[in-house]
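Read the structure below first, then the notes.
With one protein chain held back, the other chains of the complex are shown just where they sit.
Note that the chains are named A, B, C and D in the order they appear, and that numbering of residues resets to 1 at the start of each chain.
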Amino acid sequence: MARFIKKQKHEIGVAPDDLFFRGEQKVKEVELKIIDFDSNNLEEISITDIDDAVKYYTKDSVTWFNIDGLHNTQIVADIGTKFELESLILSDVMNTEARPKVQEYDNGIFISIKMLRQDSEDDEILVENLSIVFNKSILISFQERTGDVFEPVRDRIRKQKRRIVNSGPDYLAFALLDIVIDNYIYSISVLGQEVEELEDRLLTNPTQSVMEDIIFYKQELNFLRKNIKPAKEMILAFSKIESEFIKKSTHIHIKELMDNINHASELTDSYREILSDQLNIYHTTISTKLNDIIKFLTIFSVIFIPLTFIAGIYGTNFDFLPELHYKYSYFIMLGVMLVIAILMLFYFKKRKWF
Amino acid sequence: MARFIKKQKHEIGVAPDDLFFRGEQKVKEVELKIIDFDSNNLEEISITDIDDAVKYYTKDSVTWFNIDGLHNTQIVADIGTKFELESLILSDVMNTEARPKVQEYDNGIFISIKMLRQDSEDDEILVENLSIVFNKSILISFQERTGDVFEPVRDRIRKQKRRIVNSGPDYLAFALLDIVIDNYIYSISVLGQEVEELEDRLLTNPTQSVMEDIIFYKQELNFLRKNIKPAKEMILAFSKIESEFIKKSTHIHIKELMDNINHASELTDSYREILSDQLNIYHTTISTKLNDIIKFLTIFSVIFIPLTFIAGIYGTNFDFLPELHYKYSYFIMLGVMLVIAILMLFYFKKRKWF
Amino acid sequence: MARFIKKQKHEIGVAPDDLFFRGEQKVKEVELKIIDFDSNNLEEISITDIDDAVKYYTKDSVTWFNIDGLHNTQIVADIGTKFELESLILSDVMNTEARPKVQEYDNGIFISIKMLRQDSEDDEILVENLSIVFNKSILISFQERTGDVFEPVRDRIRKQKRRIVNSGPDYLAFALLDIVIDNYIYSISVLGQEVEELEDRLLTNPTQSVMEDIIFYKQELNFLRKNIKPAKEMILAFSKIESEFIKKSTHIHIKELMDNINHASELTDSYREILSDQLNIYHTTISTKLNDIIKFLTIFSVIFIPLTFIAGIYGTNFDFLPELHYKYSYFIMLGVMLVIAILMLFYFKKRKWF
Amino acid sequence: MARFIKKQKHEIGVAPDDLFFRGEQKVKEVELKIIDFDSNNLEEISITDIDDAVKYYTKDSVTWFNIDGLHNTQIVADIGTKFELESLILSDVMNTEARPKVQEYDNGIFISIKMLRQDSEDDEILVENLSIVFNKSILISFQERTGDVFEPVRDRIRKQKRRIVNSGPDYLAFALLDIVIDNYIYSISVLGQEVEELEDRLLTNPTQSVMEDIIFYKQELNFLRKNIKPAKEMILAFSKIESEFIKKSTHIHIKELMDNINHASELTDSYREILSDQLNIYHTTISTKLNDIIKFLTIFSVIFIPLTFIAGIYGTNFDFLPELHYKYSYFIMLGVMLVIAILMLFYFKKRKWF
Partner (left out) sequence: MARFIKKQKHEIGVAPDDLFFRGEQKVKEVELKIIDFDSNNLEEISITDIDDAVKYYTKDSVTWFNIDGLHNTQIVADIGTKFELESLILSDVMNTEARPKVQEYDNGIFISIKMLRQDSEDDEILVENLSIVFNKSILISFQERTGDVFEPVRDRIRKQKRRIVNSGPDYLAFALLDIVIDNYIYSISVLGQEVEELEDRLLTNPTQSVMEDIIFYKQELNFLRKNIKPAKEMILAFSKIESEFIKKSTHIHIKELMDNINHASELTDSYREILSDQLNIYHTTISTKLNDIIKFLTIFSVIFIPLTFIAGIYGTNFDFLPELHYKYSYFIMLGVMLVIAILMLFYFKKRKWF
């Protein structure tokens, strides 16, 4: 399947409120986890029954309900019913191939964005869709598979850091998006370092493998850009929302998200251009080397071609070939050959061939 | 005829309200079909007399009247008269080469867009113009030929899916456009998979046929983009219309159309760039291979050229050529040749030619 | 003179109200023609005295006064006086190298645009400047030379087509611009067909003449684009004018002009890109062919170089060369040569050179 | 020094109101000239004492005070004091390397723009900074050196042309800017003609000198564009100013300036693209020629290599080489050689090498 978009024939024309899972199943079992906190209390549990989550819903504390795994339509539908989410939201949650978006609903704000992670330098960047719904008392996050990048936020909550435990789900939403975008920048930074290191190899030893690396990094940056561009639009739309679910004090943070995603976007462009230059340089260096090789061949050939011809002349078996019979002919021939060779070398020197 | 635009000399200066069919006739007979439905009833019939359609017009239910084939000016004119459509609309319906557009009229909203379909991986994308007119009680769709991509919508109506049978023609218009755009994305996805698979062949075996494939996909993506760009503008204009014919609840769906067409547009751009890179890589790989070939030729030539010359020297027939008469001359010559060859190889090794 | 702009030294610093003809004279005599019509009457005459035109000015009917030839400053000045046109308008009419523009004046609206025509496939696109001034009762059109693209409009008037004879000069202005833009699209369509046909020749037989064709079409499209871009801006400005001289019912038509000029602009861009791709493909195909040629040369050379060397060895005339005297030496040599040749071929086969 | 920007270390951090001359001194002595005019009178004098200029300031007539040479800080400061110009204006006047700008002040409007002139076809375009300050009764223009492009305006004043002598300094400012921009277009037109003529040489005889010309014109167009782009922004800002110093009737002229600078900008882009295409074509033509040369070499080599090898075989001195002793061996060998050569030629013909 194509990496940039995976759309299958049976996904065409699905109704906007249909609970139809459009990705690949990436975990065996759906996992449900809750962190409930305010400035005094902290509760962190795994649940199996959605009703266990609902009871936190009515409490004053901030509830972060995280779902890993979207293939089970029934569970998603249940969450929709219990937390009064519209079917349009649920459908969007299950459409993991869709474009990042933000949408204000009557009972909450829906956000979706791609999480990107790069586990090691040589591997492709991994992508996972994240959907967030939040209102005044709860934030529900939906992921495709177990494992995410949010450990620093959980740590801040566990350590009861002042700002996060005193703020609401809107601040929590910001904190999650902030980490997602930080990971964009980190991925670019890892790629970028590799890219900058390419340059030395490029000038000293431009082998096919350098070109293959350039291409690999180009692709990864294309992939990054393809995800960053719509995320940027989404963050911009998010920053313009005026809703009861977003406190005024959170706006300055959302503005910073905007700065960060712009930064990510500009960095991607910078490295893309560097890679374009590098491919150009690779091609040009190859051409330069070709010139050198052919110059070498030409000098060699052009010097020996007339000499070999002369030897050929005196290798003929004509009965009457007077030069063959003079005593010094052989030495004269060698002398003439030497003179020709030296004149040739002078000529090449003059034309700056070496 | 050119694929991107087909304009013929006699089409220049046609009056804006002239019923003049500007495409190619693509079906033998015009086909007329009606689906009439509300949340309780469903009727689906083929008709031959337009008056059979008119009677549904006055009913409270939603009527979807579909016409396949536009070459019969009389039938289109009749539909215009019976359903009170302005001649400007009818003229636009028949101008199948025009740019996608949306236009608000007194008695309805007119939309035109290109339907794209790709029947198999190796074939060109097919295009067909779709025109839609709708008001509060009817939606009329005009197609160039029989067969379309709307089966999933008909299925939803036949299965009496809640949302579609409770909504009006505006929602039906959205549903049709949604499928059109879903097909854009599906086509890109099919092409995209092919494009990503090109890469391996590109690096291991860059033959002329790889280049021809790159060019074919480039063209198809150019063709897609040429159709997607104006569709995007049209959807944007559609989303801004405030009309009695579009219910408030439909606006959230139109916004999603916008997201989807943006997605299609970005995907097209991503793949276009990948293909540009691939063409570049192809060219560069070809240059790299050329270098290798010529290096090989040069090494071989440069080693043997002086050896053959030496043999030539001792093939001459001079009466007085002293070396010929020493006993070990032949072996000395072979030895000297070996030394020269080894020195050459060392030289090439040092210059990293192999 | 340059085709894209013709500016001469003495044209610098001409006052904005100076009646100074800045183009080349393209007809011998100025020709003046009038069509005067309403829904009942039609009069079509050629005149020589401008006063003959003035009498139509005061009538209620719509008057279309067309002038072919701008080199006669006196005639243009007279028209200005008789029809109360500001000197700024007259100066613009005579400045045929200026950019398309629309300008609202107290007593009318001034429009200028380039008419493009392509008489045959292989010729350059011809350009002619068109200026239009209209108010509530008259439309005056100024052309550089006899002959234009407006015959379809004259036909519609002559046939007393309902819409045109019931509308005013504003609708007539639209109808003229509509044909001008239709001709843009037609020209692109003619070029486009040629361009798409280039492709086959490009892959099968990429000769220098293909490249020259690519370049020719590139230039023509550059030329089109150079004229379409400012026309697009002009049409946009025209569509935004709110004036007593433009009836409300005409606005929907001007909007369609906008659609058409956008279509023209997008088509130009599509074909420009296709041509860029084609030039790229041409270059790459040339490089691929070069590889094949040099591979061929290398295989041939590399096989025969050592064989010829061996023959050279046994062509030497040393007194003491033992191999020469064994009975089967010659056949052994031939055998060794065969083995070397076969090994070489295997090597090339393994490296996939053929 | 770089041509696009000349900034010296000691110019960093100059205060915004410092009278610090930042260009190169281009004239020996500052020259001061006055033209004072209304619809009845005209006075044109050279002065040495600034007080001679001040007396015209209070008169009702329009005063045009032109200063050539900016290196004398004292004179500029004096003008500032006598004509009540803010130190910010004076500092801008002396900063001849700055970007074109327009700025409204309490007692006048300040404009700066680059004058470009091309004295002959083969020379670089010359640049000179022009600053203009005007209010209701005076226009002061500052130039870097003697000589300018304003003679046509002076002529119009001397000839007492109606519009210029009846208008104020705002119209005079327009007239000066109009000539500056006319010269932009004229320069482009001169370059453009050269560029279009390049094409023939490009296809028939693509020597290194063609490439050097392409590069030269590219640079000149880059230089033009670098100056036109900010001038365009400045004219746009100028057209938006609503000030007591600009009469309503002048606005239509400023709008035309906008049209002209847009025209200049589009022309520059057109020629830049043509030159890019030409460089591309040059490269491709070179590659095509290389193919031809190498094809020629290969055909020649490949035909003779086996023939020379065969001759070598029969040049060996083996005691036992049966073919040497048949009577027709030599003629058979010649015959075989001919057959090989003919087969080779057929093969090349079949592969369409010639």
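For the reader, a short list of remarks on this structure follows.
Operating definition for what follows: contacts are C-beta pairs under 8 Å (C-beta built on N, C-alpha and C of every residue); 3 or more make two chains touch, one makes a residue touch a chain.
Since this is a predicted model, take the numbers as computed values, not measurements.
Here the missing chain is touched by one residue of A:156, A:201 or A:247, and it is A:156.
When the omitted chain is restored, the residue from D:45, D:126, D:324 or D:338 that touches it is D:324.
Only one residue in the set D:27, D:47 or D:286 touches the chain that does not appear here, and it is D:286.
By the touch rule set out above, subunit D reaches the unshown chain at residues 1-9, 11-17, 88, 98-99, 101, 103, 205, 208, 211-212, 215, 218-219, 222, 225-226, 229-230, 279, 282-283, 286-287, 289-290, 293-294, 296-297, 300-301, 304, 307-308, 311-312, 314-317, 321, 323-330, 333-334.
In the full complex, subunit A touches the hidden chain at residues 149-153, 156, 161, 163-164, 175, 178-179, 182-183, 185-186, 188-189, 192-193, 195-196, 199, 203, 252-253, 255-256, 259-260, 262-263, 266-267, 270-271, 273-274, 277, 280-281, 283-285, 287-288, 290-291, 294-295, 297-298, 301-302, 305-306, 308-309, 312-313, 315-321, 352-353.
Definition applied: only the chains that are shown with their structure count from here on.
Any chain touching subunit C that also touches subunit D would appear here, but none does. Think of subunit A turning onto subunit D: fitted on CA atoms, that turn is 145 degrees, to the nearest 5. Counting every residue number used by either copy at the subunit B-subunit C contact, under half are found in both chains. Of all residues in subunit C, those that touch two or more other chains are 283, 287, 290, 294, 297, 301, 308, 312, 315-317, 321. Contacts between chains trace an open chain of neighbours here, each touching only the next in line. Inter-chain contacts occur between A-B, B-C, C-D.
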